[in-house]
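As you look at this complex, bear in mind that one protein chain is not there, while each of the others sits in place.
Right after this comes subunit A.
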Amino acid sequence: MMKNPANEYKRFQNTVAMTVTLITFGMLFGTLFLGYFLARFNAPTWPPVEIENMPKLLPFLSTLVMALSSYTYFKMEKEEEKRKTFWWATFGLGILFLVLQYVLWNALAASGILVSNGQVPSMVYGFTWLHAGHIVVALMTLLYLGRYIFRRPEELTEAKLVNVGKFWHFLGVIWLLMYLMLFVL
């Protein structure tokens, strides 16, 4: 990757844009968390009866997968010679995360926790749907990046690599917060 003032300035511009973008996504998820806290503080008991049978292992595995994908992305940024390998690893882990989410939703339904059972099951389903939707968008940005990594490496700028990474890591942090709120605490 070439370093010249134009590229540096482009990176600065993209950093500003990505920061604003992440703030907007942060506000969307922040609103969901606000709803969660209002429900939790207003509930007479916690956890409510309807989430007693909540699966524990699947969300934990999802968290591990998400953390691992953040790590592989980090390595993709740092290790230029193994960039393609780590791209595949990150993309594969992203797909695996979506599969685990699908299995989780089926497991929830199988254990009698349906989407219409109340506010907490609504949160578990609704929040994870929205997060999964964002993962799909993140996978699309990875594909966009893959175009440069595999076909036009001379046009791959640090700004592209860093900004897609920011979005990927951001979704990891959001998932961690969701995992703690919905399945652990």
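Everything that follows uses one rule, which is that contacts are C-beta pairs under 8 Å (C-beta built on N, C-alpha and C of every residue); 3 or more make two chains touch, one makes a residue touch a chain; residues count from 1.
Throughout what follows, contacts and distances are computed from a predicted model.
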UniProt protein name of the chain not shown, from "ATPase", "5-oxoprolinase subunit PxpB", "Aspartyl/glutamyl-tRNA(Asn/Gln) amidotransferase subunit B" or "Cbb3-type cytochrome c oxidase subunit I": "Cbb3-type cytochrome c oxidase subunit I"
Listed residues A:61, A:95 or A:115, member touching the removed chain: A:115
Omitted-chain contact residue, chosen from A:130, A:162 or A:177: A:130
Residues of subunit A in contact with the chain not shown: 5-6, 8-10, 12-13, 16-17, 20-21, 23-25, 27-32, 34-35, 38-39, 42, 50, 114-119, 121-123, 125-126, 129-130
